[in-house]
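Please read the structure below before turning to the comments.
What you see is the complex with one protein chain gone and the rest in place.
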Amino acid sequence: MIQKKKKKSRREFLKMAAAGAAGMLVVTLIPKPSSGQRIHDIEEAGQLERAPDWMEHYYAYVVDTTKCIGCGACVRACRRENDTPEEYFRTWVERYQITDTGHVYIDAPNGGHDSFPPRDVPGNVVKGFFLPKICNHCRNTPCTQVCPVNASYESPQGAVLVDKKSCIGCGYCVQACPYDTRYIDPRTHTADKCTWCYHRITKGLMPACVTVCPTKARLFGDLKKKDSPVKEIIDTKRVMVLKPELNTEPYCFYIGLDKSVR
Amino acid sequence: MKNYSHVITVFSVVAVALLGMQIALTTLQSDSFGKYGRFRGDHILEASSLPTKHKGDDNCLECHENEWDMADAKHAAVPCENCHFLPKAHAVPAADGGEPKEGLAKYARTEKMPIDSSGEPCKRCHLFLPSRPAGFPQVKNVEKHIKDGWKKTMGELDVKSACPRCHNSHFPKAFAKVSI
Partner (left out) sequence: MIYTEFSFPNDSHIIWSLMIVTYPYISGIMAGAFSIAALYYGFGMSSLRPVSRFSLLVSFSFLSCATLPLLNHLGHPERAFNVMIMPNHRSAIGGFGYIYMVFLTILVLIIWFSYRDEVIRAANAATGLKKRILEASLLWNLNSDSQTQAVDRIVVFYLVAFGIPSMAVLSGYVGFLFGSLKSNPWWSTPVMPFVFFVSGIMSGLALVTLFYLYLGWFGHLEKSPACLRTLGALLWFSTVLYIVLEAVELLYFYYESSDAWFVISTLLLTKLKYSFFFLQLGIGLGVAFVLLSAMFALRVDETTFAKLAAVASVYILFEVWMMRWNIVVGGQLFSKSYVGFREYHPQWLDQEGILAAIVFTLLPFLVLYIVTRLLSVHPLPEEDEMESAGSPRVVIE
């Protein structure tokens, strides 16, 4: 008698557990229905100031390191445009000096914000260049993959953005970015990074760093436009990305990248 | 059933509590979550609605066409905002309520745009650094540069001069300083 009862209770228990678990699973998978009212509210309030087809683009960024003169205008412009905190950078410039003995001297004084003072290095510098760095807005983003609350996401145009109202400030995305382009903003305690000046590109303008570059070392464009110079460069010239072996598929392409680049 | 009733009771209570918690948490989700993708859809609107600060050269040229005409091809590539910074409260529409005026008269000047004439902004691009591209005009030895320039212009020699002493920042090929 005892044996039969035990089997029955076990079966009943398992059935209940399965039903409960299935119920819970179903509930969590149903997304909350969105009202669609929201976008009209914002438009009518006059806050919407975008180019009419602002979603119909697919952006890419090109850096031509053979043209960069290391003036630092991009770093200053980015700080002014986006109110970046003092000790962190959304974009920065690194200087490489390689001597004939194979030594590589890299520096980025204040991220290149005040240009570069002369730096004496032992030996003759036989190869030197400047390397502007920026968030690569990858396609296979390691940062959006690890954000626990979906605060970091990819917009339909390919820009990777951070929702500061949802971010909990755990710092997982900062650890996950292999290019060190993210930081925790000490004023808002959330993650922050380059947004390709999303507020400018959606109005048909260029990012601030591209706008102020005097030598056209930084380029930005829409891959969906046939005559875009960025598209032409990516399609026809020898371009490279940073850390390709990590398979993050960056959308910031470099011309003239050297093997010494970090 | 008597021996198992406590099992059923406690598991039911737990299941209801967990289910209830998940439902309650899902209702706290933002309205716009999932609209454009798995993120808070309102943010993409907020991010694109931030005010732009850099206004671009066209904004300055509305009034300052003279400066543009004078700039030689090379320095035309340097945006106004690089050296003169953001157009904050530089010019506001004239508040006298009279007839609409044309050109510069449209605006009342509130404050002068800043400019650093010490030569520091020039050095940021033109000081010689081995990492700079070879074809780019750079000055290796400032004293020698000034002495050579003096020979050309026969002006006053002052080896401590700043660059704008001889070069017009908008038209750097001119050696005689032209006032705006």
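Details
First chain written, first letter: the chains are A and B, and each begins at residue 1.
The rule we apply is simple: contacts are C-beta pairs under 8 Å (C-beta built on N, C-alpha and C of every residue); 3 or more make two chains touch, one makes a residue touch a chain.
The shown structure was predicted, so the numbers you read here are calculated from the model rather than taken from an experiment.
Contact with the undisplayed chain is limited, among A:89, A:116 or A:220, to A:89.
Considering the full assembly, B:6 is the residue among B:6, B:112 or B:151 that touches the omitted chain. Across the interface with the omitted chain, chain B contributes residues 2-7, 9-11, 13-14, 18, 22, 25-26, 28-30, 33, 38, 40. Touch with the hidden chain on the side of chain A covers residues 2, 6, 9-10, 13, 87-89, 92, 94, 101-108, 110-111, 133, 142, 145-151, 166-172, 174-184, 188-190, 246, 259-260, 262.
Basically, only the chains that are shown with their structure count from here on.
A separation of 19 Å divides the Cα centre of chain A from that of chain B. Across the complex, chain A is touched by residues 3-4, 7-8, 11-12, 15, 18-19, 22-23, 26-27, 29-45, 47-54, 56, 77-79, 81-82, 85-86, 123-125, 127-133, 136 of chain B. Chain A makes touch with chain B in their complex at residues 5, 9, 12-13, 16-17, 20, 23-24, 27-28, 30-32, 34-39, 42, 47-50, 54, 66-73, 77, 80-81, 95-97, 114-116, 118, 125, 128-130, 150-151, 153-156, 161, 163, 165-166, 195, 197-200, 202-203, 205, 208, 211-212, 214-216.
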